[in-house]
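Note that this complex is displayed minus one protein chain, with the remaining chains in position.
Naming follows writing order (A and B), and every chain is counted from residue 1.
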Amino acid sequence: MSVPFLVAEGVSCVVATRCLFRDLNITAGGGDLVEIRGANGSGKSTLLRGLAGLHVFHTGRLRRHVDFEYLGHRAGLGERLTPVENIRWLLRMRHQRVDVHAVDAAMIRLGLHGAADELCATLSAGQQRRAALARLVVSDAPLWLLDEPLTALDPSGVDLVRRLVAEHRASGGAVICATHANIAAQERTSHEIVLGQ
Amino acid sequence: MGLGSWAKRAFHRTGSPRWFFAGSRRWMIGLYTLGIALILVGSIWGLGFVPPERYQGDSFRILFVHVPAASLAQTMYIAIAVAGLVYLVWRMKMAEMLIAAAAPIGMAVTAAALATGIIWGMPTWGKGWVWDARTVSTLVLLLLFFGLQALRQAIAHPERAALAVSLLAVVGVVNIPIIKYSVEWFTTLHQPPSIEIGKRPTIASVYLWPLAVNALGYYCFVAGVVIAALRVRIVEREANAEWLRSWLAKQER
Partner (left out) sequence: MSVFFAQLRRDLLIAIRDRSEAANPIAFFLLAVLLLGLGLGRDAGTLGPGAIWVLALFANVLAAEGLFRRDHEDGTLEQMLVRARPLFPAVLGKLAAHWLLAGLPLAALSPLAVFFLHGSMAGATPLCGTLLLGTPILAALSAIGAALTVGTGRGGMLLAILVMPLYVPVLVFGVGAAKAADGAAFAQLMLAAMLVAALTTAPFAVGKALSISQEY
């Protein structure tokens, strides 16, 4: 087997005096989908932010061997920029070349071709979410860390996310996803991690 | 056992609140006792038995409080910054608690240094405040201490606050020498010729000894106060810890 994309060994997190999770092991390699489940406040977002390197786990070791996309609660879109300008910036930050046609195709795929040149401030909550997801289509990162990707999406949007995840896995990518809903659609989930037990 | 592994073990033990809490009580009492004894000896010696100074008469005797306070203020800020660096690099809980405990005490000591300086200045320079390098840097130090407190209270999340305060302390300590240097340069340009404070008079050895005894006393005493404040912090932070509960239960019996 090849080297996994991400390995977390024995990670734990304590906020103030409350222990959110302890000695968690997560491995994600090509084709994997890891679903993180748990009630509100069980530490799903904290775990994902930790995996993305936004904070340091109190114990354990985290190794990432590939580039990754992180999509959190906040969309990461400047409201005075258009979705296309935002995606350009996101890609450039990671030295990825911007392919104009690929970005256009992503806009069309997410149903945003009419709104591609409008400022993000004028988009609806669902459209903003779609604009945030568009980066997944153009990104060349093999690992996706998604925090509640279905929030604010309509049924067709939910379907679209499921298809994106399935395609990404089929092409050898890995997804780690915190969610209440079912992301895997008909396919199987590689691992399921339940927090707060 | 090599020195390296001993140092490593000492580092980890000091880093454990539990170990520190158990072992620090004796240290605290020892430092308090030694500090009070030295301050008593130094102060009685300095105030009662040393001859008055030739130009300043008896007013110079505030030096036995002022100089220790001023030196202690700087030492405390540097210690806080070192603890800040330790916390940023190794996330050692004790370092963070040390900063939280020492910062308000350091601010009080700096305020005392400033106040005694002004009181001393009034008869000596004819006015309480002059734009002297040392007075200005002490005022800046007071503001830096104040900034640590203000930032800690502004950030709701305790660990984020601790990290931010640690970083601010490190940034501050890097800047202190530059600030001091710039203020010294400023005062050499602007010094009114009537006031001769630019050159520091060499202290006669009659005064040096009681001053040294007093300074050591203040260092010990404040170290004791910091340890006491640190113990309070530990009780607050580790309120849910098993070892602390069993310790408290033992105290009640």
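One rule holds in what follows: a contact is a pair of C-beta atoms (placed from the backbone, for glycine too) under 8 Å apart; a residue touches a chain by one contact, two chains touch by 3 or more.
Note that this is a predicted model, so its numbers are computed, not measured.
Participant: Among A:G78, A:G172 or A:G196, which one is in touch with the chain left out?
Facilitator: Checking the options A:G78, A:G172 or A:G196, the one contacting the hidden chain is A:G78.
Participant: Write down which of B:T33, B:N175 or B:S246 is the residue touching the left-out chain.
Facilitator: B:N175
Participant: Kindly state which of the options B:V86, B:V130 or B:V183 is in contact with the chain not pictured.
Facilitator: Candidates B:V86, B:V130 or B:V183; residue touching the omitted chain: B:V183.
Participant: Hey, which subunit B residues sit against the chain that's not shown?
Facilitator: For subunit B, the residues touching the absent chain are 88, 136, 140, 143-144, 146-147, 150-151, 154-157, 159-160, 163-164, 167-168, 171-172, 174-175, 178-179, 181-183, 185-186, 189.
Participant: In the full complex, which bits of subunit A touch the chain not displayed? Write them out.
Facilitator: Touch set of subunit A with respect to the missing chain: 15, 46, 49, 52-56, 68, 70, 72-81, 85, 88-90, 92-95, 119.
Keep in mind that, in the parts below, only the chains that are shown with their structure count from here on.
Participant: How many angstrom lie between the CA centroids of subunit A and subunit B, rounded to a whole number?
Facilitator: Centre separation, subunit A to subunit B: 48 Å.
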